[in-house]
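Some notes on the structure that comes next.
Note that one protein chain is taken out, while the other chains of the complex remain in position.
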Amino acid sequence: MAVMQNTSEKSKWYLPGILTGMGITMRHMLKNIFNKKEMITLNYPEEKYEYSPRFKGNHILTVKKDGAIRCTACMLCATNCPADCIKITASEHPDPHVEKYPIAYEIDMLRCVFCGFCEEACPVDAIRLGPEWQTPGLNGANFTYDIKHLAYRPGLKGGIQSVVDDQERLKSGI
Amino acid sequence: MQQQPLINCTINGVALQVKAGSTIIEAMYENQQKIAHYCWHPGLSIAGVCRLCMVQIEGNPRLQIACNTVVTEGMKVNNTSDQVVEAAKWGLDFHLINHPLDCPICDQAGECGLQEQYMEFGKYNSEMSEKKQKKHKVVDLGPTVVLDSERCILCSRCVRFTDEVSKTHELGIFNRGDHAEIGTHAGKPLDNKYSLNTVDICPVGALTSKDFRFRQRVWFLKDAETVCNGCSTGCNVKVYFNKEGVFRVKPKRNDAINGHWMCDEGRDVYKFVNKENRQIKGHKLANGQWHSELHAGAAAKDASLSLQGATGNDIALVVTGQHTVEELDAIVSTFVNTYKTKNVYHWWNSEATASEFDGILLRGDKNPNTKGLQQVFAKHGIATKFSDLDPAKVKHLVVVGPENIPVYKDFTAKLEFFAKAQNLIYMTSAKVDSLVANKSLKSATIIPLKTYIEKSGTFINHAGVSQTFKKVTTVVSEALTVVEAAALLAGQEIKIETLNPKNLFVAANKPADQVTLDFRKKNEFIFQRGKL
Partner (left out) sequence: MSEVKYLTEFYHLPEFKGLEGYKKNGGYVQLAKALKMQPQAIIDEVKASGLRGRGGAGFPTGMKWGFLPKNDEPRYLLCNADEGEPGTFKDRMMMEKAPHQLVEGMIISAFAINCKKSYIYVRGEYDDSINALNTAIQEAYKAGLLGKNILGSGFDHDMDVYRGAGAYICGEETGMISSLEGLKGQPKLKPPFPAVQGYLKKPTIVNNVETLAAVKYIMRDGAAGYRKYGTEKSAGSKLFSLSGNVNKPGNYEVPLGYPLKDMINVLGGGIKNGKKLKAVIPGGSSAPVLTAEEALKATLDYENLAAAGTMLGSGAIIVIDDSKCMVECLANLTHFYHHESCGQCTPCREGTGWADKIVHSILSGKGRLQDIELLVKVADNMKGRTICALSDAAALPIISFVTKFRDEFEYFVREGKSKVKGTAYKGHAYAATASH
């Protein structure tokens, strides 16, 4: 790529340009100092921007009213996952109305491409992509999220309840 | 045998010749014509209850069921007309109106007759707006099978199976109308040696196997055909596996050997194949110390070094009828030709019960290849008795151990017996912790072997039928086949098949146990229910 160089006489007078530039900087600095409310940057990471709940970030496993995992371990998310990052181990639930449930549900976040296909494949609204996305980690941090983290991590405050309720479904005879 | 006369008929515009007395559905199957059906099964009597196999016969105003209509000379049949398709669509809708549609948690999803026919005739919205009939779910029928009555379409295949094939009569249909349910009588669970066949023939997810229940979705599995090594019948089976291992075994139709069925024992045979039960590393005991991280090949080479110079009565070989003819021939000829000995012994666990037969499939001889072993012995002129073997007198004892340990009741005792040898070389696919724990051993090598699904070969069954099968998949890749181990023991190198780099990325050369995304999509078409 060729770079255009201004070699005119006028350009040798650089001082006014610098001063104008510094003036603009100064103006913004003063504005930010005296009128903090209108400041458009954030003090990241102390302050964080609140994303829309519809943002496709880290996965959440939703729970039923009683706090149990909603997932039925149908493995449609794992089937649909283009990154092959979901691993589910199913088992027989003691309650015959539930029948099948996951005893292990792991998502390898480093492989995940956040496409949201899992959310779309889910027939029972058990997995959602949440607004949370800033989950940095140091060397050795575990990026394979297990079922506890996905459903009950502190940020979810005891789990996200999904809209469809089993009792109501049973009542309406679905 | 007298040849059956052929008669002419036309099915879907194709002129065919079929055996006299065959039904329309049989004629269609023999000629690769598609027809929907649930209750008809070639191995069972005709029930005629699902009413899905409707066909139009020229000259007959009413649709007829193909399964109970015998082909007559000059009959013109079709099952593609609008009237038939409409009938099949409604037939399917009648099946579906009270079906719970819990495909997400149903193990049959992916190989379900209802799903298949829905894709064929359905793809419509149900007009049923009323409440569905509630029935029992998760009914424990017996030690092997779980029933979900809501999914059941009452095709009565399982009932007919227990009446006609296993002749145990455990199952029945209780109540009538849309309250009808499959069930067992109190205190009489579905407990027979063929009970899991009912799961195979169930066209929907009503009967599920406790063993396979919830372990895998079927579309994650691939299948390949092999021969069961559970007993000397040699049933043809399909093994379902993926990269995590083998998950289930189902019968494959072979009218000469097993018909449509297999026993429940044979279905458990996959278990010793999976990694958790396998000998993965070679072990070597030297100077009172076990080296347990040896590669299989290295262990075999070590063993061959320790055997150097051994000949005649110094050395003995013990084999079982659990390996293929090719393998047995390789190891026996190594001993006969390289070590110049005929001290080869047949370790036969079930000699006393070998002639037992339960009248259906199960045989007393729990080795798939006893006949083959006897033929190999005859070929090499070996006539020894196992009772003559005294390991204490033998310097080097090579044992090719069985794969299916549970059927070798005296297994641990025999291991202790073999451990009396000065130098024991034990080849095995199964874990032998008791051998490693045995303190009386002086010098020993354990060489991991491959199991029957990891190699191609031939089994000769009780009737002398020789069945060649191909490798299904690889579970423990570094284990050796007996052929390879025999070559190494003889001091030769084994030939490792290498792929031409040019062909490496051609689909046909993909390793068999890789389940790729492509394959998952393909699997949807591989599973064809009702074509056992």
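First chain written, first letter: the chains are A and B, and each begins at residue 1.
Just so it is clear, a contact is a pair of C-beta atoms (placed from the backbone, for glycine too) under 8 Å apart; a residue touches a chain by one contact, two chains touch by 3 or more.
On a predicted model such as this, the values are computed, not experimentally measured, just so you know.
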| item | value |
| --- | --- |
| Neighbouring displayed chains - absent chain, whole complex | B |
| Hidden partner chain, touching residue among B:F94, B:Y118 or B:F417 | B:F94 |
| Among B:E130, B:D255 or B:D388, the residue in touch with the chain that has been omitted | B:E130 |
| Residues in chain B touching the chain absent from view | 46-52, 54, 62-63, 68, 87, 90-91, 94-95, 97-98, 127-131, 133, 153-154, 172-173, 175-180 |
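Criterion: only the chains that are shown with their structure count from here on.
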| item | value |
| --- | --- |
| Centre distance in Å when chain A and chain B are each reduced to the mean of their C-alpha atoms | 45 |
| Chain B residues within the chain A interface of the complex | 102-105, 109, 131-132, 134, 137-138, 213-215, 217, 219-220, 517, 520 |
| Touching residues (chain side chain A, partner chain B) in the complex | 72-76, 79, 84, 90-92, 96-97, 99-100, 123-124, 173 |
